[in-house]
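The complex is shown incomplete by one protein chain, all other protein chains being positioned as in the whole.
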Amino acid sequence: MALRKEHAGPPLSLALLLFLGGCAQRGFWLLHPKGAIARTEWHTTVLDVAVMGGVVLVAGGLVAAFLWRYRVGSGSRKYDPTYTSSLVIELLVWGVPLMIVGYLSYFSVKSVFATNPYNPLAIRHALAHPRQTDEAMGRRADPALVSATAPGAHAPRALRVDVVTTDWQWVFIYPRQGVATVDELVVPVRTPVKFDLTSATVVNDFFIPELVGEIDIMPGMRTKQAMIASRTGLYHGYSDDFSGGGFSWMGFSTHVTGRAQFNGWVRRVRAAPDHLTYARFGQIARPTINLAQRVRYFSQVQKGLFDHVIERVMEGKVYRTPLAMTEDMTKPMKVRLIK
Amino acid sequence: MSQEAYVDPATAVLWDQSHTEHDMIATRTLGFWLYLLSDAMIVSSLFASYLVLDHRVNAAAGPTAGDVVHPMAAFWGTVLLFSAILAYGAAMVGLKRGNRTAVLVGLGGAFLLGGGFLLAEGYDFAQLALHGMVPERSGYLSAFYALVLYHGAHLVFGVLWIAVMMAQVARQGFTPNVVYRLLNLKLFWFFQGFIWIYVFSFVYLAGALHVH
Partner (left out) sequence: MLVDYPGPWTPLLGRLDAHQIPLQNPILFWTFVLVSLGAATVLGAVTYYRSWGYLWREWLTSLDHKRIGVMYCLLGVVMLFRGFIDGVMMRTQQVMAVGPKSPGYLGAVHGYLPPYHFGQIYSAHGTIMILFAITPILVGIMNIIVPLQIGARDMAYPYLNAVSFWLTAAATGLVMISLFIGDFSHAGWVGLSPLTELAYSPGVGVDYWSWAVQIGSVGTTLASINIIATIIKMRAPGMSWTKMPIFCWTALSTSVVGLSSFPVFTAAVALLSLDRYAGTHFFTPGLGGNLMLYTDLFWIWGHPEVYYVVLPAFGILSEIIPTFSEKPLFGYITMAAASIAIGGVSWSVWLHHFFTMGAGPGVNAFFSIASMLVGIPTGVKVFNWAFTLYRGRVRFDVPMLWALAALVLLLTGGLTGMMLAMPAINYTVHNSVFVVAHFHNMLNVVGFACFGAINYWFPKVFGFKLDERTGKLAFWFFSAGTVVLFGSMYALGFMGMPRRIDYIPFTSWRPLLIGEEVGIFLFLIASYYMVKQLFVSIRDRAKNRVTTSDAWGTSRSLEWLAHSPVPFYNFAVQPHVNARDEWAWRREHGLGHVRPDHYEDIHLPNNTPLPLMLGACAFALGFGLVWRMYWLALVSLIGIVIIVIARSFQDDPGHTLPGAQIRQMEAVYPDIPREAGATGGMLGGVVARHALAAPRSRARDD
């Protein structure tokens, strides 16, 4: 990565540079956020590491210096076993960390509200000041984003996606578009996306490292998440809370596309023969490992399916994991495998 | 050089020859208090669970507190339990006087009254079960049974312990071991009454007042 491109800014971005300089660009997803939420989260990380890193370096440096200075054989003649307490030092070691914690607490509270899954201020902020949010991170502002909210352009309407997890697949329902997919999420760029999430079985965790942080998905309950993507591309999403045998394969691909491509995609899905009724959902929810990451499209979705899943779970509906899937350690996995 | 050389080394006492016997009974009682603290933590967890699950949603369209609890029945249970505690108190008075018969009579009373409480509670639960209000029915009922029966299980243990102590008092008289056990059992027995106050108010009274 070329250093010149970075804005020589406050020390924060310098710390950021240090981080980026040491690592290969590829793979370190958290270091390369592609959305306002993820960016705020990374920003907080950098700040916290910078502050705490300083403190820890001081503490470690003190220890190292004393070890060196007062090691046996150092020739130090200052041996003084009576030096066992000092009011000044005590005040410093209690007081200074207290102040630092106060400082960090302030930022913690601020960033909690900025990334609050139910109402992330970061998205509002990004929509209102696209240029500023990008540059605050010492990154080149995304010209596309700038033009999208240029005077005259109005903020795009949020896209709603209902997410249901099963053992071990993802069902994405687009209630407004009336379509659904399995294991593929497609969203338009620079558009706020609002998720409602629930699980048909056990707890999962919704995570797209480059775009948005985690939120738990719980059976019989509804959680929410919101995100906005600033760049088109393919991003990996997966469950981040262990949910049984097929957990490792529980990934989904997230395509962030332009508005037009998104509409085209919706049209393609609308042509799919499959319909997502509750009965069909019950088939999908049977323990299945989607080894091949095969994607499925549904051109119609039963109204209120999401709420129905929640209700049924609350009434005691369970999708049992067969014994052979959980206990048998010797034979190949005995669930439905999609290869 | 140590930081607090206030003691003059020349005259310092180095060894404690004065035969300090640790006060056995006090040590044992302290330990029992600590045990009670740990038990109180379990009870608090159960209470927390009860309060979380005492909600319309958790009744899963089944019976709620209002349908399950009978404060009057529980009131008579309370009377029995507190009489049992009173009886134990009488036994403690007997212990102070060193009167073996008084202790035995007090313990016997506590045994019977405690047993009576258990029978009444058992009857109550049998009635509930007959009406299909079993713990498997809903999260609320699970929490209800767990909390009340945890207290009940303690009483079973307490009654058993009283029986054992009656045997020991009769056989051994007031040896230090018997005395400390009687004292600990007192703590245990009173503690059950203490917990019952909470069960009675939060489960039975509050349950009866529920408006749905």
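So that you can tell them apart, the chains are marked A and B in the order they are listed, and the count of residues begins at 1 in each.
One rule holds for everything that comes next: a residue touches a chain if its C-beta (ideal position, glycine included) is under 8 Å from a C-beta of that chain, and two chains touch if they have at least 3 such contacts.
Please read these numbers as outputs of a predicted model, since none were measured by experiment.
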Given A:56, A:234 or A:295, the one touching the chain that is not displayed: A:56
Given B:103, B:143, B:169 or B:195, the one touching the chain that is not displayed: B:143
In chain B, positions touching the absent partner: 1-5, 7, 9, 12-20, 22-23, 26-28, 30-31, 34-35, 37-39, 41-42, 44-46, 48-49, 52-53, 57-60, 62, 135-143, 145-146, 160, 164, 167-168, 172, 175, 177, 181
Residues from chain A at the interface with the omitted partner, ascending: 23, 26-31, 38, 40-42, 44-45, 48-49, 52-53, 55-56, 59-60, 62-63, 66-67, 70-72, 76, 78-81, 83-86, 89-90, 92-94, 97-98, 101, 104-105, 107-109, 111-118, 167, 199, 201-203, 205, 207, 209, 213-216, 218-220, 223-224, 236, 238-249, 251, 291, 313-323, 325-333
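Keep this in mind: only the chains that are shown with their structure count from here on.
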Intercentroid distance (Cα basis), chain B paired with chain A, Å: 49
Complex interface listing, chain B residues touching chain A: 1, 3, 57, 60
Contact set on chain A toward chain B in their complex: 81-82, 84-85, 314-316
